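After the structure tokens below, expect a handful of questions from me.
A single protein chain has been omitted; all remaining protein chains appear in their positions.
Chain nomenclature is as follows: A, B and C, assigned in order of appearance, with residue numbering initiated at 1 for each chain independently.
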Amino acid sequence: MKNKKKSSIIVLLTALAVFALAPLGMGNYMLRVLNVALITYLCVLSVYVLLGMCGQNSFAQAGLWGVGAYMAANLVLRAGFPPVIALFAATAGTALFAFVLGFAFFRLRQYYFTFASVGLMTILNGLFMNWEPVTGGALGMQNIPKFSVFGIMLESEKANFYFILIICVLTFVVMRILFYSSIGRSFMAIRDNEIAANCMGVNSLLTKSIAFGISGALCGIAGALYAFLSGYLSYQTFTYQQSTMYLIMIMLGGTISPVGAIIGTMIISLLQEFVRPLANYMQLIYGAGIMILMVVQPEGILGGGKALYETLHKRKRTGPDAA
Amino acid sequence: MKKAFVLFLSSMVSLSLAACGASSSGNAPVMEDTKTTSSAAAADNTGSTTSEEPIRIGLATVLTGERAMEGEYASNAAKIITEEINSSGGILGRPIEIVIEDGLGTDVGAVNAYRKLADDSSIVAIVGSDNSNDNIAIANEAKQAQILSTAQGSSPTLRDICNENPWLFQLRACEETMIDALIGYAVEELGYTKFALIHDTETNSSDQARLFTMALEKRGIKPLATVSFTTGTKDFTSHITKMQQVQPEAIIGACLFNEAAIIAEQIRAFGMTDMPIFGSNAWADPVTIGLGGEALNGVCSAAAWVPNTTNEKGAAFSQKYQELYGHECAKAAAQIYDHVSIICEAITIAGNTDRAAIRDAMNQITDYHGAITIYDCSTNGDCGRGGLVVRIENEVAVVLQEIYSEKDK
Amino acid sequence: MKHYINEKEPVLTLHNVVKRFGGVTAADHVSFELYGGEVFGLIGPNGSGKTTLINLITGIYSADEGNIMLGGKKVTKLSTHTRSKLGIIRSFQHPRLLGRCDIETNILVGVDLAVRRRLPQARDYQERMNILLETAGLSGVNLKDSTERLSYGQQKMLEIVRAMLSYPKVLLLDEPAAGLNRSEMNYIRALISMATNEGIAVLLIEHAMDLVMEVCNRITVLNFGKQITTGLPSEVQENTAVIEAYLGGGGQLAANQ
Partner (left out) sequence: MGQIMQLFVSGLSTGVVYGLIAMGMVLIFRAVGVMNFAQGEFLMFGGYLCYTFNQLLGWNIMISLILASVGMGVVGVLFMRAAYWPLRKAQARAIIVSAMGASMVFKEGSRLIWGSIPVKVDRVLEAPVKLAGGGIIQGQYLAIMIVAAILMLFVYLLLEKTFVGHVMQATAQDQYMASMVGVPVIFSIAMTFALSAMITGIGGGLLAPLFFLNNTMGATAGAKAFAAIVIGGFGSVQGAVLGGLIVGLVEVFGGAYISTTYQLVLIYIVLIIVLMVRPQGIFSSKIQEKA
């Protein structure tokens, strides 16, 4: 058992190393694609926490992403805070925002909550577009400075890549810890059987709100990172469609582990860039691809892989026994 | 078990990254495909001009998604201009080729498309999309990548951004002069003093609404009512009743094509058949007229372009477009035509395809007669110098006034 | 092993509890007390309101009338999770485990509850877990396996183990023996006696009469939500009203005996 764990850590580290070395010799374009994919990964991870762990499906994640982004941009541009503080404040602020809303929304069960989240998403997008004093209206907010800490400014795309990568790795680790913690278990208890969870002392409303708060924190970080990376925010980015993309990503990757979020995000983000040369047919192929993948692999790539592994493993294990 | 996932993951990541690496090096087969889609016309003609490597110009537009219409016009126009230039000998003895990338209609997509073009060292300049948001999103990118880029947006915000950014040119008349001319016509010639303003909150339209208000204020008039709506609104009853309440003499509209047509139809349906309407440039666009039909008759608009333009170059292009594609040529197409021609002009002046040289040459263009208007690029913003005040009669936009102004330097 | 521990204070008291669903009265003025260390049987024909009563005690349903007291504290209006944090823990007729998690996670949910209850012994669960798994006949399973790999009986057993790990004051077992084979029944017996030895008050709903008669100290019989009688197993067995109810309701008592 221990051995297995050790080897899987080694493999994970190797994967990380490959990833970390990847940008060498990569152009600005591909780096930006990767950077946005990493930021998207944080949002998809937030869907993992809510949907994968806690069983609650939200379509408001892109809205929370926007809340984080506009919050960070406002703190830096209007209030003059240094980016580091803005990053933390946006994370905490979005988390709090989501947590408080969770208390209202999680009085609703199952898909009623999902419906309310669609409403929240639409309302937030409407605010991003029209609340001029705060979000700059449709024109958006420009000239957000790059992230800087201790006087070091992350000017280049590559520097940003490593910075975002580090944050992604950290959040991944935090999610693993969460997964094995008592909070994580109460999430999963609610997902698998809410009534049984209540009977084992899990407070549904509070626990779901915490899950929503954590997902808000992830979206908040992602939002702040996006604001610093792109330097420009507008309502076009934080849309309901974007939220649906997150769901597509997590479902294609698989909801059973945060690794599914990585797989889903990378596949969808990179698939979009790979089908780029098809120009006019790009979105058609892309949509068809999503549909086919889902039909072929309803449990996501990770779920399908797990099932495949288990059948192979069982065969291997029962084989010699039977003989 | 976890090991399997992780192995799978790592192999996937390395695989995809390998592929990314390949595509980012710039000469991957991926690029070849783009060529075939965007420069079919070029391929036909290269034989007649020269066998030299083509000069490649990027075009970041929107091919798919909600704003795909822009891309349809843009790629059609790109084919015409490529063919035109190549059949007349090309630029610097080399044919041109337009490489199209899809910005998806989102900020992220616009930046990705732009960067993909800018990263390709064989591309000498980039034509930007017809949307101020996209243009603003790429403003800093242009500075970083140091490649001549053009913006099609007409907002004054964009003008200011361009004036600060040596690499970004607003090859379009800033809406300010045009809207001022339209309001001047309405107030001074037609004598209206009571206006109600309806506008979309989307970037261009809200900018236009601001300009309308400013132009009115200049003449000592305040709009009696200002109502706004979001793109995609289909029922304007509440907006129209709000405007009706203040009993305006004329209605000013700043919005996009679909909404312009719907607003016009509903204003007419509610009995205001003779209400004069003054609209932003989208109101006189062939797309809007095609949708709104006779409801648009009598609408005056500050347009950059009408298909039956008096401009010689423009008329020829408009006719060619109509023949080739079977629908009227809209502003979105004419703009691409001008942008590419001006870039080619800059390349000719520069005498080589060095990105910096082309940029410097750009500022030397001070009196270029394009299909839409005359361009003065001595400063980066507000390069288009003219526009039209048009009135729609019998579902055709008729030019009332041609506006032309010198650039203040 | 019938040791009737008559403590002064009951652990759980139901006083005239009423629950109506539309026109049906599923619990009609039910009253009884549960003492620490005793096994209290709740029997009755199908649809007599036994599970409803457990749902009322755990707070899944709220009582229309009457009071439920835990120790000296009134819990009638409290939410399910608060009641479980006070020590009212149940098992389900059909096991409700965390179906997509491994066995260990399921067990740890019980430990989590103990931690949430701020019990000092909560964190040293390893030893108790091993004892419980052995008592339940689960010592052979791989804790990393998914619960789907367990048999139906094992799942039920795991649910009781999970409940026991949270050190309940009152343990409500909803038909633990249904669907179990003979050897698995023995594990149930062992688990129940372990609970009573720890002074836990056990409420047992069961159709397997031999088990009920064997382990219960007292029994109450429900029919159409009404308590027909409450008493020692021997008394209940001879009560004519009870026999009538069972015969009327399909003669289950007779069939089981």
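The criterion applied here is as follows: a contact is a pair of C-beta atoms (placed from the backbone, for glycine too) under 8 Å apart; a residue touches a chain by one contact, two chains touch by 3 or more.
This structure is a prediction, so every number in the text was calculated from the model and none was measured.
Within the whole complex, the absent chain has one touching residue among B:Thr82, B:Ser129, B:Ser155 or B:Thr201, and that is B:Thr201. Touch with the chain that is not drawn comes from one residue among A:Met26, A:Ile263 or A:Ile290, which is A:Ile290. Note on the undisplayed chain: of the listed residues A:Leu252, A:Met266 or A:Leu302, the one touching it is A:Leu252. Check B:Ile262, B:Cys300, B:Ala334 or B:Ala361 against the missing chain and you find that the one touching it is B:Ile262. In the full complex, chain A touches the hidden chain at residues 51, 57, 104, 107-109, 111-112, 115-116, 118-120, 122-123, 126-127, 130, 195, 240, 244, 247-248, 251-252, 280-281, 283-284, 286-295, 298-299.
Although one chain is not shown, part of chain B still touches it, namely residues 64-66, 68-69, 71-72, 201, 227-230, 232-235, 237-239, 241-242, 244-245, 257-258, 261-262, 266, 269-271, 287, 290-291, 327.
Quick note on the criterion: only the chains that are shown with their structure count from here on.
Listed for chain A are no residues, as none touches two or more other chains.
Put simply, chain A touches chain B in their complex at residues 4-5, 7-8, 11-12, 14-15, 18-19, 22, 25-30, 32-34, 36, 126, 129-130, 137-140, 142, 230-234, 236-237, 239, 257, 259, 262-263, 266-267, 270, 273-274, 276-280, 282-283, 302, 305-306, 309-310, 313.
Against chain A, the residues of chain C that register as touching in their complex are 58-60, 79-82, 84-85, 89-90, 92, 96-101, 105, 108-110, 112-113, 115-117, 144, 162, 166.
Those residues of chain A that touch chain C in the complex are listed here as 1, 182, 185-186, 188-189, 191-193, 195-204, 256.
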